[in-house]
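Following this message is one structure expressed as structure tokens.
Note that this complex is displayed minus one protein chain, with the remaining chains in position.
To keep things simple, chains are lettered A and B as they appear, and every chain counts its residues starting from 1.
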Amino acid sequence: MSGEVSFRDEVANMMYASHGNSISECLQCGTCSGTCPAVEFMDYSPRMLIGMIGAGLKDEVLGSNTFWSCASCFHCSVRCPAGIDIAGLMYALKRYSMWKDRHQEGLIGPAFTESFVKMIVGSGRSYEPALAPTYLFKYGPRGLIAEAETATNLVLKGRMALLPTKIKGLKAFQNMVRRIIPIGEPS
Amino acid sequence: MKNYAYYPGCSLESMAKSYNVSSVEVANALGLELKEIKDWNCCGATAYFPVDELLAHTLVSRNLALAEKQGASDFVAPCSACYKNAYFTNKYLREDRDLAEHINYALEAAHLHVNGNLHVRHLIEVFMEDVGLEAIGKHVERPLKGLKVAPYYGCQLLRPRKDHEDTENPRYFEDLLSAIGAEAVPYASKTRCCGGSLIITNRKAALEMVRILLEDAVAHKADLIATVCPMCNVNLEVYQSQVNREFGTDFAMPVMYFTQLMGLAFGLKRDRLGIGQEMVSGAPLLDFAAIQR
Partner (left out) sequence: MSEKIGVYVCHCGTNIAGTVDVKGVAEWAADRLKHRGVVIARDYKFMCSSLGQELIEKDIKELGLNRVIVAACSPHLHEKTFRTACANAGLNPFMCEMVSIREQVSWVHTDKDAATAKAKAMISGGVERVRHHEPLEPLTVPIHPATLVVGGGIAGIQSALEIADAGHHVYLVEREPSIGGHMAQFDKTFPTLDCSACILTPKMVQVGTHPNITLMTWSEVEKVDGYVGNFTVTVRKKARYVNTESCTGCGICWEKCPKKVVDTVFEAGMGNRKAIYTPFAQAVPRYPVLDVENCTYFKNGKCKACQLFCPTEPNSINLDQADEILTMQVGNIILATGYDLFDATRIPQYGYGRLGNVFTNLEFERMCNAAGPTEGRIVLRDMKTAPKSVAIVHCVGSRDENYNKYCSTICCMQSLKFAHLVMERTGAEVYNCYIDIRAAFKDYEEFYKRVLEEGGHFIRGKVAEISDVARIPEEQGKLVVQVEDTLIGKQRRIPVDMVILSAGLEPRADAKEVGKLFGIACGASGWYTEKHPKLDPVATMTEGIFIAGCVQGPKDIPASVAQGAAAAARVLGKIEQKEVALEPIRASVIEDQCSGCRICNGLCPFNAISFHEDRMVTEINPALCQGCGTCVAACPAGAIVGTGFSNEQVMAQIEGLMLLNVGPEPVAA
């Protein structure tokens, strides 16, 4: 066998725990895309993306916003007649995209995801305000004002934590994380 | 009596505080003890799977390990995303020895170990299965007569599990609402996605998805939408004003947690159910319903 691994195989390798069938079994029936509630906002439908993966169109796939627009509702996965975990595939493409740092310009997802992960590793708990910089300025002035209004209302209703919380066993938690991915020595 | 380990999840500490307090109140009223897991960490929601699968499962496993450590038989999550993560991580730990080994190797550094022998449940499942409709009915002092509620199941409570009761047209939420005296309206979009984290990463998409849910509730003449997940609740309620701004609509649809509705039906005080923190107030309706009984 030559050293070349097809793009389809690369993607399949990124799906460790997926319990669905291989994407090569796709019939291109379109059930996934007919079901997807976010498909209008994707440049390629999930079905098209699977076709493109099979055809080895790596650049086009990684350059699309399809998988970054997936809400992980899993409706496609439960309906797929070929038994493919399509939402799981979208996660795999996100991982591939993050790993290779290749994605469409202007997407909020990659930066947001990175911040979220760093935040959890840093404290063990989620703290929304810390994530704001990743997306706030991408909404444009109207969006920014709307978000500020929403945030203010939440604070006034006592529904926004003003300070981040840390778990008590944070050091042990970070040692645990370190055994999965290298996150550098604790500061 | 089962030993329930309670996993509130991050949003129940901040945006969905009312869900937290009402869940515990209602559980107590039904005679269930929910023991909060000590020092739990964020489950990763939908943000860890885009980075590393193994790490995502490890984060969840720490919470499962902590629950096992406190002697629990059941792991109860009121948030659908936390529930889905816990359910599948638990399942994979049992089915995949390599995965379990790798994760336990990591947990070892935190002086923990996970066996994967918990029963992972969503809070609504615990009420439906362990308590049962009849018993719930017995606790009702103020049936929510005349209140038309749209039962919003959302996604991750039902999917991607394929092994349980009808995921396309479940009826148990409707049955629960009937048991507390409310009228569950037929709600075609009851399993349609609210957009989840797209509210941040693709706001346009999420707002459209929320709009469809609100419109459907209005079309079926619902007085309010009941939710089982803090993410759904926030998207539907907190961002309702943004939906109005974006599409020029004038939705004023209250969105409440099912535990708040149960609590009201049980005659519990409103402030103990976190009522009063909403962006879209359901107060006038609730008063109406209270008079109707």
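Just so we're on the same page, a residue touches a chain if its C-beta (ideal position, glycine included) is under 8 Å from a C-beta of that chain, and two chains touch if they have at least 3 such contacts.
Just so it is clear, the model here is predicted, and its values are computed rather than measured.
Of the candidate positions B:Glu108, B:Glu129, B:Asp166 or B:Asp271, contact with the hidden chain is made by B:Asp166. When you scan B:Ser22, B:Asn63, B:Asn104 or B:Ser189 for touch with the missing chain, the hit is B:Ser189.
Touch with the chain omitted from the figure is made, among A:His19, A:Arg79 or A:Arg178, by A:Arg79. Contact residues of subunit A toward the unshown chain are 21, 27-36, 39-40, 44-45, 47-48, 78-83. Although one chain is not shown, part of subunit B still touches it, namely residues 162, 166, 168-169, 188-189, 212, 215-216, 219.
The working rule: only the chains that are shown with their structure count from here on.
Each chain gets one centre point, the mean of its Cα atoms, and the points for subunit A and subunit B are 22 Å apart. Within the complex, the subunit A residues that touch subunit B are 16-17, 37-38, 40-41, 65, 68-69, 71-75, 77-78, 85, 87, 91, 94-95, 97-98, 107-109, 112-114, 116-117, 120, 124-126, 128, 131, 135, 139, 143, 146, 149-150, 153-154, 157-161, 165, 167-169, 172-173, 175-181. Looking at the complex, you find that subunit B touches subunit A at residues 10-11, 13-17, 39-42, 44-55, 57-59, 62, 88, 92, 96, 99, 105-112, 155-156, 159-160, 162, 167, 191-193, 195-198, 200-206, 208-209, 212, 238-239, 241-242, 245, 277-279.
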